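The other protein chains are all here in position, but one chain of the complex has been omitted.
Going by the order they are written in, the chains are A, B and C; count residues from 1 in each one.
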Amino acid sequence: MIRLTHDPIDTHQLTESVRDHAAGAVVLFLGTVRELTEGKRTLALDYEAYPEMATAKLKEIAETASTKWPITAYGIIHRLGHLDLGDVSVAVAVSCPHRVEAFEAGRFLIDTLKEIVPIWKKENFDDGTTEWVHPGLDAATDTPVSN
Amino acid sequence: MIRLTHDPIDTHQLTESVRDHAAGAVVLFLGTVRELTEGKRTLALDYEAYPEMATAKLKEIAETASTKWPITAYGIIHRLGHLDLGDVSVAVAVSCPHRVEAFEAGRFLIDTLKEIVPIWKKENFDDGTTEWVHPGLDAATDTPVSN
Amino acid sequence: MKLAVQLYARARDLAGLDQVELELNEPASVGDVRTALADCVPELAPLTRGLLIAVGTDYADDSLTVAAGDTVVCFPPVSGG
Partner (left out) sequence: MKLAVQLYARARDLAGLDQVELELNEPASVGDVRTALADCVPELAPLTRGLLIAVGTDYADDSLTVAAGDTVVCFPPVSGG
């Protein structure tokens, strides 16, 4: 199951959805909005996606993972829009017969998501500035919100 | 938080308990009762612990993990008693600033738990036999339940 | 031919536009799109080397040919998760 949503992610429902009698291991990963990044204080994040491609790439990643590990079930939900401190931005759940596979598959799913899925976040810092996060491009702080 | 319990594990409450504004990543691992192990069909598992030492070793493992990774919060709950197919036997939740740490710490906690914490499981197979799982000792199938 | 290019994230904010209409000679490649974008929207010029271009729902490299009617999308490196 793959989903982009503007609503809070029901992480419990996602976890339950991958439980299965064939699986002995479930791994759930949650990305949450962290307050401090390299000494700067974040108040909120805005997430944006190119949704058609994001969904297609998430399916592709899940299919690749299924060729590498014996995945019993999986679910990936990414939230979009304005997120406050502590909110869950992404949830990846995977079940496998054994734990090593479940950890490796979970790790692959979130690592690859962060590499190739067209979703972007904009930091809202406590000094009133905002900044799109684009790894490899120079950081460029945009106009203070108060202007 | 470390707990042994005979009751079903509230995995959602455990996951929520490790969320923190200082953490950007949460990893939850669930061990669940799997139906098939090496071609034999399991109906249920019975878990037993030497509780004082199990609790002490779980604390020790968590303290070791905290020296290796910047753990924001963690929780480990192991269930004891009779578990049916699909039930959660163990839940490990950990939060860290970044995901790599959270995956590594989660993996360490469950791997080390399985190595050193005095808890044992007895398989209840569908052919009426039961068998304590003691890695490294010869498998020894005990008397059929029907005897 | 005319080709609409959708912009996302910092590329959209810098351009001040969701979408840019380019006029390209045929046959046109993704590399031509990249060059035309920087000419048409000077604000994007400092980013152009780092911009990614997708055609439909796949990443495209500069040698790929684009045709009128293709969905062409341009964005800086991703940061989801």
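Operating definition for what follows: contacts are C-beta pairs under 8 Å (C-beta built on N, C-alpha and C of every residue); 3 or more make two chains touch, one makes a residue touch a chain.
What you see is a predicted model, and the numbers here were worked out from it, not measured in a lab.
The hidden chain, counted over the whole complex, makes contact with B. The omitted chain makes contact with just one of the residues B:I2, B:A22 or B:A49: B:A49.
The omitted chain makes contact with chain B at the following residues, 31, 47-50, 52-54, 56-57, 78, 89-90, 110, 113-122, 132-137, 140, 142.
We take it that only the chains that are shown with their structure count from here on.
Averaging Cα coordinates per chain places chain A and chain B 26 Å apart. Mean C-alpha position of chain B lies 50 Å from that of chain C. For chain C, residues touching at least two other chains, in rising order: 81.
Shared interface positions of chain B, i.e. residues touching 2 or more other chains, are given as 99.
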